[in-house]
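With one protein chain held back, the other chains of the complex are shown just where they sit.
Letters are used for the chains, namely A and B, taken in the order the chains are written, and counting of residues starts over at 1 for each.
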Amino acid sequence: MAAALLQAIPVTVNDSSDVALAAGGDRLAFERLYRTHVNRVFSLCTRMSGSRTVGEELTQDVFVRTWEKLPQFRGESAFSTWLHRLAVNVVLNAKKIEGRNAARTDEGDVEDERRPETVRAPMHIERMDLAEAISKLPPGARKIFVLHDVEGYRHEEIAEMCGITSGGSKAQLHRARLLLRGALER
Amino acid sequence: MTENMSCDAIDAVLPDYLEGTMEPVLRQSAEAHISSCLRCSALVRDLGKITAEARMLPELVPSRDLWKGIDARIAAPVIPLGAGQAAPRTAPPRRVRPAWMGIAAAALMMSTAGVTYFLTVRTLTPAGIASGIAQPAPAVVLPVAESTTAGAVEGFTEPRAGESSDPRSGRPAASDVRPSAAGIETSPAVRTAARGGGVASFASETPQVRDAQTDVVYGREIEMLQRIVRSRKAQLDSSTVTIIERNLRVIDAAIEQSRAALARDPASGSLSDQLTRVLDKKVELLRTAALLPAST
Partner (left out) sequence: MKLIHVVAAAALVTALPFALTAQDRDRLQRDRHQIDTTVSIERQGSVDLSLVSGRIRVTGWDRKDVKVTASIDEGSLKFNANPSRVTLSVDHRDGSRRRHGSLGDARFDVFVPRGTRLILEAVSGDIIASGVQGEIEAGSVSGDVSVTGAVRDVSLESVSGSVHVSQVTGNLSAESVSGDVRAEGINGNVEASTVSGTVRLLGIQTRYVRTESVSGDIIYTGNIDPAGKYDFESHSGTLRLNLPRGAGAQFEVETFSGDVDSDFAITMQPGERKRNKGRFEFTIGDGRARVSAQTFSGRIIINDTSTDSPTRRD
């Protein structure tokens, strides 16, 4: 299983030397960074978008963008923090592009028969109920909820990233939690 | 002075209460109500649980190794500039972001079964240039579909099996693709212009090198987009497809004219910019087409 292989590959604990190498064009170093951080990025992309398939595509986009922007990383924060922020931006921008062009149907519907869901990784036992409920949230509420309650960003940060006010972020978060509560009750 | 808050009032202040950002007096009065109200205490408890569970959600793992796809997209032409210099990264062309491979487009690519992308890069050796020998410009061998019977590569000449991409072989890459008469064309994505005469200086990036790099990056993007558009044709409204194809032809004609002018005057920065602009237009239009909503 591919997932088993991923587990077997050794990953470096300290990123900084690999970051420096990768910024200079070393693709092997970049692959090591990828191996270290892919799951976290994938989790974020999948949860914010509500679909594993989409999450995989976004994950690739994130790493391609990271490769391009790596020379601009100045080490003012931890690499993982920077990478994570970049991932959030990629996901938010991807949704904008999709939203503008798709003839949307139901705002809350993330299932699209054009994109069959891939099989869930058998190795992880997720809290299926909550995770599934999250994936069914309306996109706006979902992304705020994931950013705040799952990923731990503060409202000020979310507001800045999403181009809303922190009051708006609080409001959407609350709405998301209420919707989840309603969904989990059934 | 704590007054009894009502359930409605609790609802209104709940976000702040859960955040812990209420001022103490108000918070006290809220807690007084919550502790004695079944409905509100259940609400607070449930929301708290959701937050706590959310924090504890485990990391997800992709169902397949995503590295190959990433590696293919970041592979850059390697142009050795001389000892001690790092290989330059391909600069993304103006306004074309790999993030265009948005969800719709990418998902459609996934559904085209068995497509493998590989990029082979020929290096432009300083020695070759210095000696004035016409070397193939940095070229990209375009994505090759594993199943070529799909018809997804109409009008596109693939390298024949066995043709090597050995930089020293000197063989021209798959080049100068014949545009298909009808339908969405393939633009010549590979440039094998032998730049006669001038010895390129490698102290800095020359227009030739920059143009070759530009062609490589645009070529790849354009080819990927064209695949998607071709595979989607059936879903799109036919009159829209006609309009898009017609406009692609307009753009292709402009590209050809710019290329021809640039070939006669390769050092012209403004002609090079013009070419980049029309290539941008092509990518933009293909992207628009790739992301069009299905109308059937």
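By our rule, a contact is a pair of C-beta atoms (placed from the backbone, for glycine too) under 8 Å apart; a residue touches a chain by one contact, two chains touch by 3 or more.
Everything numeric in this text was worked out from a predicted model, so none of it was measured.
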Candidates B:30, B:74, B:228 or B:292 - the one touching the absent chain: B:292
For chain B, residues in touch with the removed chain: 8-9, 11-12, 14-15, 237, 239-240, 243-244, 246-247, 250-251, 254, 257-258, 261, 265, 267-268, 270-271, 274, 277-278, 281, 285, 288, 292-296
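We adopt the following convention: only the chains that are shown with their structure count from here on.
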Chain B partner contacts - residues on chain A that touch it in the complex: 2-3, 5-6, 24-25, 27, 30-31, 34-35, 38-40, 42-43, 46-47, 49, 52-61, 63-65, 67-68, 71, 90, 93-94, 97-98, 101-103, 114-115, 118-121, 123-127, 130-131, 134, 145, 149-150, 152, 170-171, 173-174, 177-178, 180-181, 184
Contact footprint of chain A on chain B as seen in their complex: 14-16, 18-19, 43, 46-47, 50-51, 53-67, 69-71, 73-76, 86-87, 89, 92, 97-104, 106-108, 110-111, 288, 291-294
